[in-house]
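All protein chains but one are shown in place.
Up next is chain A:
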């Protein structure tokens, strides 16, 4: 075993002791640093494969490491389970508190309850893929009952009325439908990014809504909330596009639903 006693690491110098909080993974003894991991290497099973697995573990900072299980998966792959002592140290005090989502994440029931008690009617959401974009993956992941990442889409929420206009909807059609449905929110998804089509389309859409509702004070106050989603909006801000919010890759329906509740309902009901 190594000479350094667990817990009494070099980090504990007198002047830093009160500000640093050094931690290592915990197996069954404080500071033992033990972790388990499993992975596959694209090589046939055998001694050489195990040596490769150990080398990988070492490079990952595991020392000592031991292969407790290795199994051939067909002729070309081997699966490993490896245990080892990781030599990395974490100063927990130096981990910044993660930025809070500016709104609480609600369950479907909480969203429904909030809408019911604050609005007394269903929240109306109109969604579409605009321009030539035929990729409804994003909008359908958020709106279809089928949903995304194990979460049901907004259609599943009893108190949300969803109008999913589908793909290749023109901005004029979208504005007209949003007006006709008295939409609380408009959700637009843009996947195709050739020649920055997603940015142009979104700006055009936002401008059309702002022109249609010239006296609006803000989202939910004289005009619908404008939300855009897609994988390639990380270079721009919502303000630049003229929308109220951008959602990126991996956004789930409940994040969107919680956001709608947060922004569109009077604050007390959303708590």
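Keep this in mind: a contact is a pair of C-beta atoms (placed from the backbone, for glycine too) under 8 Å apart; a residue touches a chain by one contact, two chains touch by 3 or more; residues count from 1.
Here is the rule we use: contacts and distances are computed from a predicted model.
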{"item": "Options \"Cytochrome c oxidase subunit 1\", \"NADH-quinone oxidoreductase subunit N\", \"Omp28-related outer membrane protein\" or \"L-beta-lysine 5,6-aminomutase alpha subunit\": UniProt name of the undisplayed chain", "value": "\"L-beta-lysine 5,6-aminomutase alpha subunit\""}
{"item": "Omitted-chain contact residue, chosen from A:22, A:141 or A:186", "value": "A:141"}
{"item": "Residue of A:155, A:184 or A:244 in touch with the missing chain, whole complex considered", "value": "A:155"}
{"item": "Contact footprint on chain A, counting only the chain that is left out", "value": "38-40, 71, 73-74, 77, 79, 134-137, 140-141, 144-146, 149-150, 152, 155-156, 164, 166-167"}
